[in-house]
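As you look at this complex, bear in mind that one protein chain is not there, while each of the others sits in place.
Here is chain A:
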Amino acid sequence: MKKASIAMIIGPLFLLGLYIFPLWNIMLGAPQYPDPLGLNIHINGLQGVSEFDIQNIDGLNHYIGMHTLPKAEDMWEFGTFPMVIGIMVALGVLIGILGYLDKVSYKWFLGWFLLMSILGLLGMYDFNEWLVDYGTNLDPNAIMKLTNPDGSPMTYKPPLLGHVKMLNFDVTSLPSTGAWFMFVGMMLTLAAAFMGWKSTKTQK
């Protein structure tokens, strides 16, 4: 249980990587953008991969009537996410310490993992909702109003995960370093729960 608790203390700390590294990354390449434009999604706001990428993405998107990319203060998520992560890190570390002191069982470890997974899924759901809004809520006076072959208006939702060809752009959306930190951290807590469970079993 000591080893499991140490893993449970370390695991949540990996989530601190989200304060430094982007959670998600969307790259937009096109014939005239051999160096693709890129968007890094951090838990506290959006950043261009290169300094002027956001400005340039907005500049291109205005032709098809997309709204400009939100600033940190435009979305409640960018205020809430860092707090949620902070609370979860503190909670996880606390559970780990209590486990070390034999005050709580491995089930708490599992509980933290499940709670974090649910929050993560909710976050993904919210992120996808925003992508849908961003890609479909278009200015009715857009310069270029394009339609699909079936006549329906073309929309521009970037993929949540993977690659999509959108007009002249190849759009690729993938988890970034921060997400991998979160993944490793969460796996550590899951392992901690497993180790805790095994040690409890042997004790019996």
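Here are a few things to note about the model shown:
By definition in this document, a residue touches a chain if its C-beta (ideal position, glycine included) is under 8 Å from a C-beta of that chain, and two chains touch if they have at least 3 such contacts; residues count from 1.
In the analysis below, contacts and distances are computed from a predicted model.
As stated in its UniProt record, the chain not included in the shown complex is "Sec-dependent nitrous-oxide reductase", which appears among "Ethylbenzene dioxygenase alpha subunit", "Sec-dependent nitrous-oxide reductase", "ABC transporter permease subunit" or "NADH-quinone oxidoreductase subunit M". Where chain A meets the omitted chain, the residues involved are 35, 51-52, 55-56, 59, 63, 143-144.
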